[in-house]
Structure formats: C-alpha cells, structure tokens
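A single protein chain has been removed from this complex, and every other one stays in its place.
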Amino acid sequence: MVTVSLYHYLFVSTILFSLGIFGIVTRKNAVMVLMGIELILNAANINFVAFARYGNFGFQGQLMALFVIVLAAAEAAIALAIVLNIYKVFSSVNVDEIDRLKE
Amino acid sequence: MLTEFGKIFVFILIAILFVVVALIAAKIIRPARPTHEKLLTYECGENPEGSPWVKFNIRFYVVALIFLIFDVEVVLLIPWALVYQDYGFTGFAVGAIFLLLLGLGMAYEWRKGDLEWDRPHPIPPVLKKSETDSNLKIPKEEIEVV
Partner (left out) sequence: MEAPLKYIFDSIQYLKPEVAVSIFLAILVTVDLVLGKKNKQVLPYIALAGLVITGYFVTQQFGTSAFASVQHNIGNFGLIAVDSFGNYFKLIIILSSIFIVLFSISSIEIKQVFDRHGEYYSLIFGMMLGMMLMVSSADLILIYLSIELVSLSSYVLAGFTKQSLRNSEASLKYIIYGGTASGIMLFGISILYGIMGTTNLYAINTILQNGAFQPLALIISCILIFTGFGFKISAAPFHFWTPDVYEGAPIAITAYLSIASKAAGFALLIRFIKVTFIQTIGEDGYWQLLGVIDWKSFLIMISILTMTLGNFSALWQDNLKRMLAYSSIAHAGYMLLGLAVFSDQGVMAILIYFLIYLFMNLGAFFVVMLIANKIGSEEIDEYDGIAYKTPLLAVSLAVFLISLTGLPPTAGFIAKLYLFIALVDAKMIAVAIIALLNTVVSLYYYIRVLKHMFLTKPKVEGERITIGIADTVVLLAMLIPIFLFGLYFTPIVNFAKNSIALLGF
C-alpha cells in the first residue's frame, strides 16, 4: 500500500516541465509555444503547493501559486493579443516564418 | 502483492487490450464492401457542407480575454474575503482599493469601446433607376448577419 507522497508530485511536475520545454522547442505554431510556457508555469505551481503541504512551510507556497495563476492568465492574454496582431500583419502564426529581423 | 497504483496500471492495461483485441478481431472477421454512402461521417444524416474548422469572429475573442482577466483577478480576493472581518474598516478599505483599481480597468475597457459589440453596418446597395424593377428586392436577412 503506497500513499501519495511528495515525490509523486515532484515526478508529475518534472514531467510537466519537460513537456513544456519540449513543446516550446519543437512546436512551430506560436499558440502551441505559449501552451508550453503555460505548462512550465503549472509545473512550478505544483511544486509550490506540494512543498508547502508536505514541508509544513506555512502558506507562502500556496500564496505564490495564487500569484502565479493570475500572472499566467495575464501573460496568456497579452501573448494571445500579440499573436493575434502577428496574424493580422503576417497572415501566419508560424514562428519559423516570422523571421524578417536578421543580419 | 499489487500496490494501489499497480491495480490502476493493470486496469488500464486490460482496458487497452480489450479495445485493441476487439478492433483487430472485427477487422479480420467482418466483410468489407465500402460504398460512398457508407463512408460518410453521418450515414443517415445531412451531407456536410464546407469545412468544420469555422473561424470564429474576432469579437468573441476580445470578450473572452476581458472575462479571463477579471475572472482570474477574483482569485486574489479569496484570501482577503476570508480574513477582512478581523481587521474592521481598514481591512475592508484595503480590499476596496483593489476593487477600485479593477473598476478603473473596467472603465478603461468601456471608454475605449472594447465592450461594444459593434455590429457591421453594411451599406445597402443603392439601386439605380433602371434596376428598380418590381421583383428586385434586397434580401433583409443577409444584412442582419451579426
């Protein structure tokens, strides 16, 4: 009989983090890249809450998770607005095609 | 002895096997006589018209964004709502300032016209004298498309 321990949470968060990095590196669609960034933020959130719960560190970690949720939403809103503008100007959201600034 | 997670793993394994075996068995046994009718997505429904990947109007997006921001800001109010009574009026005032700032954001969106659901105003075609035939009429329902 195994109870869910801190390591299970850390395992999940590490997988999420790696998936996020993988998504950012491999995806060409700008929206998919942004989803990768969201995954990273959520991985950190899992860490914060799990550490706060299992380490008996008080509420700092859970508070941080709240802030991160709000910031992630704000960042997503701004990022999507920028992607929308990119689509208007370039007619594409492929990050490989948006490459005019080069030496 | 299996652990709790081991049981879940065995359960998932059996579920996958069940589906795969059933599909492969069906593939081997069943006769295959495809016709055009049979290959349609909905065999006895309407024929599909156009692509299912409809582009949604951009105005939905703006409203969704505004909703998202205000929806998430409410998260910050929850810790405050739990404790503000312990601090009397100052506790209330602190939250009120936060709400005031949110209200400023709302006023900003309102003033800048982001909350307007601006309908397109198509200019009705101006008919020339010669075209003003008795049986020529402007289809009303096409103008009212939002």
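Per-chain numbering from 1; labels A and B assigned in written order.
Note that contacts are C-beta pairs under 8 Å (C-beta built on N, C-alpha and C of every residue); 3 or more make two chains touch, one makes a residue touch a chain.
Just so we're clear, the structure is a prediction, and the values are computed from it rather than from any experiment.
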Residue in contact with the excluded chain [from B:Ala15, B:Leu40, B:Ala81 or B:Leu101]: B:Leu101
Missing-partner contacts on chain B, residue numbers: 86-88, 90-91, 94, 101, 104, 107-108, 111
Chain A residues that touch the omitted chain in the full complex: 13, 17, 20-21, 24, 30, 33-34, 36-37, 40-41, 43-45, 47-48, 50-51, 55, 57-58, 60-61, 63-64, 67-68, 71, 74-75, 78-79, 82-83, 85-86, 88-90, 95, 98-101, 103
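Please note the rule applied: only the chains that are shown with their structure count from here on.
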Cα-centroid distance, chain A relative to chain B, in whole angstrom: 21
Chain A - residues contacting chain B, complex: 1-2, 63, 66, 69-70, 73-74, 76-77, 80-81, 84
Chain A contact footprint on chain B (complex, rising order): 3-5, 58, 61, 65, 68-69, 71-73, 75-76, 78-79
